[in-house]
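For this depiction, one protein chain was excluded, whereas all remaining protein chains were kept in their positions.
Letters A and B mark the chains in the order given here, with residues in each chain numbered from 1 onward.
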Amino acid sequence: MQRRTLLKSSAAALVAVSLAGPALAQDPLKVGFIYVGPIGDLGWSYQHDQGRLAIEEEFGDKIETVYLESVPEGADAERALTQMAMQGADLIFTTSFGYMDPTINVAAKFPDVKFEHATGYKRADNVATYNARFYEGRAVMGTIAGHMTKSNKIGYIGSFPIPEVIQGINATFIHAQKVNPDVEISVVWAYTWFDPAKEADAAKALIEQGVDVILAHTDSTAPLAEAAKTEGVIGFGQASDMLDFAPSPRVSSIIDDWSPYYIKRVQEALDGTWTSTDTWGGIGEGEVVIGEITDAVPAEVKAEAEALAAAIGDKSYHPFTGPLNKQDGSAWLAEGEVADDGTLAGMNFYVEGIKGDIPQ
Amino acid sequence: MMGSIDPILLIASLMVASTPILLAAIGELVTEKAGVLNLGVEGMMIVGAIAGFAMAVETGSPLMGFLGAALAGAALSLIFAFLTQVLLSNQVATGLALTLFGIGFSALIGQGYTGVRPPPTPKMDFGPLSDIPVIGPMLLRHDPMVYVSILIIAAVWAFLKFTRAGLVLRAVGESHDAAHALGYKVVRLRVLAIAFGGACAGLGGAYLSLVRVPQWTEGMTAGAGWIALAIVVFASWRPWRVLAGAYLFGGVTVLQLNLQAAGVAIPVQYLSMAPYLITILVLVLISADRRRAAQNAPASLGRVFHASS
Partner (left out) sequence: MLKLERRPAPSRLWTAATPVLAVIATMIAGGLLFAALGKDPVEAIRTIFWDPLFGEFASYSRPQLLVKAGPLILIAIGLSLGFKAQVWNIGAEGQYMMGALFGAATGLAFYPTDSVLLFPAMVVMGAFGGFLWAMIPAVLKLRFGTSEILVSLMLVYVAQHIMSAASFGMLKNPEGMGFPGSRNFQHYPAAFNGELIAGTGMHWGGVAALGAVVAAYVLLSRHILGFHIRVAGEAPRAARFAGVSPALLTSVCLGTSGALAGLAGLFEVTGPAGQITTDFASGYGFTAIIVAFLGRLHPVGILLAGLLMALTYIGGELAQLTLNLPSAAVQAFQGMLLFFLLAFDVLANFRIRLAGRARA
């Protein structure tokens, strides 16, 4: 019991510090980040860390950042989060889905520390969630892919069969088919987010099946490196820009850019206007950025892709707009109807025209 | 549906996919034949991956990269050799510590190399031979390391089977006390075998970072070293079976990805277990046949040797 009171009083002391924090210029806001991979993964964790560097740049000595990398999900995450909160972090970004329950638990113990959990669905008064509409970027990639493919076969390397990836596959296919009714999509599940060798193998397998446009929903540059080995095969950067592979095979990219969101939220925390919100930003919010489309793409295709991105960005067009049927032919969205976020967040079906099953 | 997979391309790509584990496994085979179980293969591979990558980038020569990787792998394995052979520490624990250290250490030295593109490793030029139908595209259009790895297998096979030194190595693995009594330098031989294992693991790692992927990212071996350990067992400590085992393990992964790409619905997770289950089955079969088991499995595997006289 005594230890618990000790814990409470140290938490209370922290509260005092964090409350006093924003008022004093010399006591910077401490912003913490927890990454699931090493920051050198050049993918998911790397992009979040780029966001951390962006807020350092933006706010200078008004803030201070700390981070923990390669934190396993589960018990270790809860401890790491608690240690971070105890060390005086005022705002903590937990950047992987598996941190959801630990974030909620630790947030309950530190009511005055603000938490932001990426890609989850549980919120509290001091836990906000944020995610990016990667599928918006996929729609643009799909358009380019539909025009560019000569074999009418595009390949998609999926990590795990989870809603985020299924959204991406559907968005890609819908928009590829719109510009090229004959297009087919082959999906390969790698069952890993990060295994460069396996990702390269998956790309190779697709290429050998006649695929000439490759999209990857895993985190390394390996699929692009593989695409580079075969003439006429193109691909896209994923998570980061991967400009090393431009102008071809990398003809464009989907960049996870967390910095606008991080800057906005840190600003709110500094101003004292931070509240728990659920943000799902996309191209319009600058969270999903379409990397430069290279000259390997014909000018009219480039213009069409950019116009699509602009329409998605200003919300005049939603990538999931009816009429759309599910894979089994049953109606999903009527003419002009737009998918609601709830359905998208739990998406577990392919749209009509995609062959194959989602593994269960 | 199977028909849409081109077997020639499939074999060609599984050869490339299997080369890293093949290299690491043949090295570990020699180490184990000498009676030493080094579970640090993963650590040595990943240090080889970054050392080879860094060397190739700095010198602009993939050849130098592979040399550097072999040296780095061997150097790391000498830590293991010193601890287990001189200070007589437990091999299982030391090997695991080596993996832990290797993964951390490689990430430290690799910090400046993320996102860098290495110099390309050229393909072997077999001239018109590579245009021979079937054989050309399947076997004769690879990079040199694919052939080097097969040559290493052949060399190890010949060494163990035909040379006196190979015989001594096997004797040391079979019974270090008897070998010692006959006047052989048990410790020296084992240190050399460990270093060879380290060098091969380093080459395997460098093949990943220089040819197969090619890039450097932290943790990029992603468990390949552990698979190499399994292959040695699968092969029942025979060099040519290491080749078969590596191609099988690599092949299963490549095949399942190809099947998926061809649109065949397969239970991926269950298929991924198959190589390990097959390995256990092979283990059971070879150990049930005791006479043959005695010929292959090094009897002193993992035991500490101390010359008390």
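Following the convention adopted for this analysis, a contact is a pair of C-beta atoms (placed from the backbone, for glycine too) under 8 Å apart; a residue touches a chain by one contact, two chains touch by 3 or more.
Keep in mind that what you see is a predicted model, and the values were worked out from it rather than measured.
Chemist: Considering the complete complex, which visible chains touch the unshown chain?
Modeler: Touched by the chain not displayed, across the whole complex: A, B.
Chemist: Which listed residue (A:161, A:247, A:313 or A:356) would be found touching the missing chain in the intact complex?
Modeler: Answering carefully, the residue with contact to the hidden chain is A:161.
Chemist: Of the residues B:22, B:83 or B:224, I need the one that contacts the missing chain.
Modeler: Here the residue in touch with the unshown chain is B:83.
Chemist: In the complete complex, which positions of chain B touch the hidden chain?
Modeler: Residues 37, 39, 79, 82-83, 87-90, 92-94, 96-98, 100-108, 111, 218, 226, 229-230, 233, 269-270, 272-273, 276-277, 279-280, 283-284, 287-288, 290, 293, 297, 301-302, 306, 308-309 of chain B touch the chain that is not shown.
Chemist: State which residues belonging to chain A touch the missing partner chain.
Modeler: Chain A touches the missing chain through residues 1, 3-4, 6-7, 10, 32, 38, 66-70, 72-76, 78-80, 82-84, 86-87, 97-98, 101, 105, 121, 160-163, 191, 345-348, 359-360.
Simple rule for what comes next: only the chains that are shown with their structure count from here on.
Chemist: State, to the nearest whole Å, the distance from the C-alpha centre of chain A to the C-alpha centre of chain B.
Modeler: 36
Chemist: Which residues of chain B touch chain A in the complex?
Modeler: 4-6, 9-10, 13, 17, 20, 107, 110-111, 114-115, 117, 208, 212-215, 217-220, 222, 224, 253-254, 257-258, 260-263, 265, 267-269, 272
Chemist: So in the complex, which bits of chain A are touching chain B?
Modeler: Residue positions touching the partner: 37-38, 40-42, 46, 155, 186-192, 194-198, 200-202, 204-206, 208-209, 211, 220-222, 225, 244, 355-357, 359.
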